[in-house]
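Other chains of the complex are left out, but the ones given are in their true place.
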Amino acid sequence: MPVNAKIRVNFYDTDAMAVVHHANYIRWFEIGRVEYLRSIGITLNDLMEDGFVFPITEISAKFVSPGYYDDDLIIETTATELTKVKMAFNYKVYREKDGKLLVTGHSQNVYTSRETGKITRLTEKYHKKLEEAIKKERDENDV
Amino acid sequence: MPVNAKIRVNFYDTDAMAVVHHANYIRWFEIGRVEYLRSIGITLNDLMEDGFVFPITEISAKFVSPGYYDDDLIIETTATELTKVKMAFNYKVYREKDGKLLVTGHSQNVYTSRETGKITRLTEKYHKKLEEAIKKERDENDV
């Protein structure tokens, strides 16, 4: 089930072409996956307190149509992989008022230990929530 | 022939994981392609004065190893496609002091008319320079 986050384009998000600078969408994908994780009961602060960090390993985006100052945008986030060692998400960014698709994207990140900096496996506490969420995504897509 | 640009990681480029936030590399790819174009005699200001804008249509990146505050980074940019309607570049970001590869990436952008916002073709003045550059890239890779 996709999770929606909403943001408004600020003046400082625009560039001299009078559109949203494309790198901002990469930042906003982060807002999307944070809200996805929150919706299944996981926060980055909890992960960090338990010694996990979550560096992005891959990102991609297609920019379909420009966003403008003061647009309200919907960041729709769907999990595509949620395991003990990595997470992957798909993103769709829409303009709220006309439903226009502006950007699609994908990200992948791994879990690493804050202490050692090495790739690590999530504890069961987190893994259980992620497993349930990805199962739900797959069941919905099977219907 | 790859063109190198150099940047230093600022404190404001880091995040609470004490590494460079990944979205900054997407911004730095821009520095790379701007310097590539400058090296073949094309500036964005000239393009804009002639009525062209150059929205990014696709971006992707793999984050191999983290960058840290005060690192000097080399952004190595190679053109992979330079036509009348679009440009595509590959990027490699290295840390200067140890030569470590931090990030690889790719971008594609099209040309649009500032006035109409529609996709347009570059004039011969620019096309000639781009054609020569991409020919050179291919000749070098053939060797």
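Order of writing sets the chain letters: A and B. Residues in each chain are counted from 1.
In this section, a contact is a pair of C-beta atoms (placed from the backbone, for glycine too) under 8 Å apart; a residue touches a chain by one contact, two chains touch by 3 or more.
Keep in mind it's a predicted model, so treat the numbers as computed, not measured.
**Q** If you could, jot down how many copies the complete complex is built from here, 2 of which are displayed.
**A** Altogether, the complex is made of 4 copies.
Just so it is clear, only the chains that are shown with their structure count from here on.
**Q** Need the CA-centroid distance for the pair subunit A / subunit B, whole Å please.
**A** 25
**Q** Tell me, which parts of subunit B touch subunit A in their complex?
**A** Those in contact with subunit A are residues 16-17, 19, 22-24, 26-27, 30, 48, 53, 55-63, 66.
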